[in-house]
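Removed: one protein chain of the complex. Kept in place: all other protein chains.
Showing chain A:
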Amino acid sequence: MRRRASLVLLALAVFCTALSPLLRWYAFPRLAKVPAHHYQAVVLEAKDATLIDYATLEPRRVSTVTMVQTLKGNVEQARRVKAATGRDVVVWDTLTYAAGPDGAMVSRIPERYVFDAHSQQPVHAGGEHVDDTPVRRDGIEFKWPFLVEKRDYRYFDLMTRTSAPIHYKGTRTFRGLDVYYFEQTIPWTEVPLPKRLPLGITPDAVRQLGLERWYTTRRMFWVDPVTGAPVNGEEIHREELRWTGHPEKKPVTAFAGHVKIRPDYVADTVATVKAQRRLVLLLTRDLPSGLIALGVALLAAALVLEARDRRAPAPGVPHDGGKPERPPPGEGALSRGGSP
């Protein structure tokens, strides 16, 4: 009976010990992925910002510029790309909509981002665009990969439509979470004008005035290293309309402001990330380490049972292997004769 129990314990010990690395290194990379149907809206605000008035081409101070950024997973398109490439992909159709204090549109930039659901690396399957202009990304955008590393990544910039390094600047604590802080600076660069501008103005009309759009930003992200999701983001963003061929003429500030995620959206994002990181930690840390400990304990129990089984006498066999029992002291001496 003990023998059988020790064999069962041994089988369970091997099961747990083998399951631990299999979960971490085989199952997790295949199970952890961004869901194709993910939908998310984030509101960002720039308080006391500078914004161009396109009617007068003069900058003015405004109380708030609001940006609404929506990400919408296009499941049908993701299935099509998977059928064509064999890769598990996510297709995000996004819209970055900026509005002035009166709610009137400042700019409206749609985008399509196609990326690997597991690694978050861009997938070039056609259809990628920014403001209806085809682009080819070579960096991440919006989200870091699962289990973020303490290193620089390449991050796609919507305005310049190019990727550039985003630098790891250390670990910070943000609302009770240990997060990695990343920063990217885009130097002054000439960028395309958005296709949709206020007052029905077209990019061609702005160009005909002899103006071109320049932009610089310092982009900051606080990223949860487990899920790769940013829990906070800020940008110190400046845009100017410069006079083509006339560097001596004063540029017109189109926008200048410190853009931050609205606090209620930060709180909501932190709560969501805290819930999701538990699941990732379960697969990458808690279950593997728990299973190893359980495997070792089961193996020890199996060995103890086996050792006891070997020491215990088999039923019907004398404890000393069958030698005649030694008589108690005294008895033998009397039986061998001597005094009656």
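Assume a contact is a pair of C-beta atoms (placed from the backbone, for glycine too) under 8 Å apart; a residue touches a chain by one contact, two chains touch by 3 or more; residues count from 1.
The criterion applied here is as follows: contacts and distances are computed from a predicted model.
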Candidate names "Peptide/nickel transport system ATP-binding protein", "SPW_0924 family protein", "Cation:proton antiporter" or "Glucose-6-phosphate isomerase"; UniProt protein name, chain not shown: "SPW_0924 family protein"
Option from A:L7, A:L209 or A:V304 whose C-beta touches the chain left out: A:L7
Among A:V75, A:A125 or A:A205, residue touching the chain not depicted: A:V75
Hidden partner chain, residues of chain A it touches: 3, 7-8, 10-16, 18-19, 22-23, 26-27, 30-31, 33, 35-37, 39, 41, 43, 66, 68, 70, 72-76, 93-95, 97, 99, 103, 105, 108, 110, 262, 264-265, 267-268
